[in-house]
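Just one protein chain is left out here, and the rest sit where they should.
On to subunit A.
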């Protein structure tokens, strides 16, 4: 058993970190103040091929695995870019996996290269106001009319819909009453976000100001049948395929952000002198930081374990969910402790850690709440009765 990153993985982590060094604390502080999508950051990663890290080589990607993508996303968040940097590219990394796995060759040729090159951005339109994790009960309808589908309905918490030109859309093509199981009758599309038929309304939120989250309203959006991925009615299955990798990546981002916060807290604890000694000499300061490190490192190992399981074709549900839970909690605790270690200054924006604390709430809540992860582990791993 070898827990070390390979030399190739080290090389790519270093390369990503170097790009991120060009976007320093002041850059992200400014984005946090005034918003505005970090296009130059997105383009810098696209220019060097990073958006295609998991995409097949024949469509311009690098054909690497989830483990490499997790290393990349951790490096981005850890650079201080936090969730602002990670979310700016997140969906490009694994979001289109259903297209890669279930799309036709012609679709892949049309859809993947522009995304990898950074010419197009995509958003992921699945969750609805009345169907969050209860995905099968989503109500957005796509009705077949001739050679196209017409979409009506509503989505919520759709990130980057302000700047995306494309969207991966899950909608019901057969009414729920007409299918045997609620998981049937949903279909997946990758299509153009036509703003004359789609209204995108930004949600003001706690952190990550520069990467928008939105309510999205569909009013007769026409989707050519060529944009249907795989078979009609099997969209839910296709989406499920990408959920575990999604959890692994967001967990990696939470670990990265936690380490970024820990690094700041540690540096401050070393240099801040009170009563003639650095505050980091006091156990009340150093013990919680030591605890943060252990929890983050444990979460990182679970992330890599889940990624390894996925990349080697093993079932990874338990590890992916556990990674997301552990990373979300460890990241949160590290960010909170970083603010506390800074004392009053931790509350000041110029010390950056309050921004991290606001951002770390994202991987703690999304894409699945910690409570539902606990339910999953209780039910699927321990065999306890379903509670909800």
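The rule we apply is simple: a contact is a pair of C-beta atoms (placed from the backbone, for glycine too) under 8 Å apart; a residue touches a chain by one contact, two chains touch by 3 or more; residues count from 1.
Definition applied: contacts and distances are computed from a predicted model.
Visitor: There's a gap in the complex where one chain should be. From "Negative regulator of sigma-X activity", "2-hydroxyacyl-CoA dehydratase", "Hydrogenase maturation factor" or "Electron transfer flavoprotein subunit beta", what does UniProt name that chain?
Guide: Result for the unshown chain: "Electron transfer flavoprotein subunit beta".
Visitor: One chain is left out of this view; which of A:47, A:137, A:201 or A:349 touches it in the full complex?
Guide: Here the residue in touch with the unshown chain is A:47.
Visitor: Contacts of subunit A with the missing chain: which residues?
Guide: 7-8, 10-12, 14-15, 18-19, 47-50, 52-53, 57, 62-64
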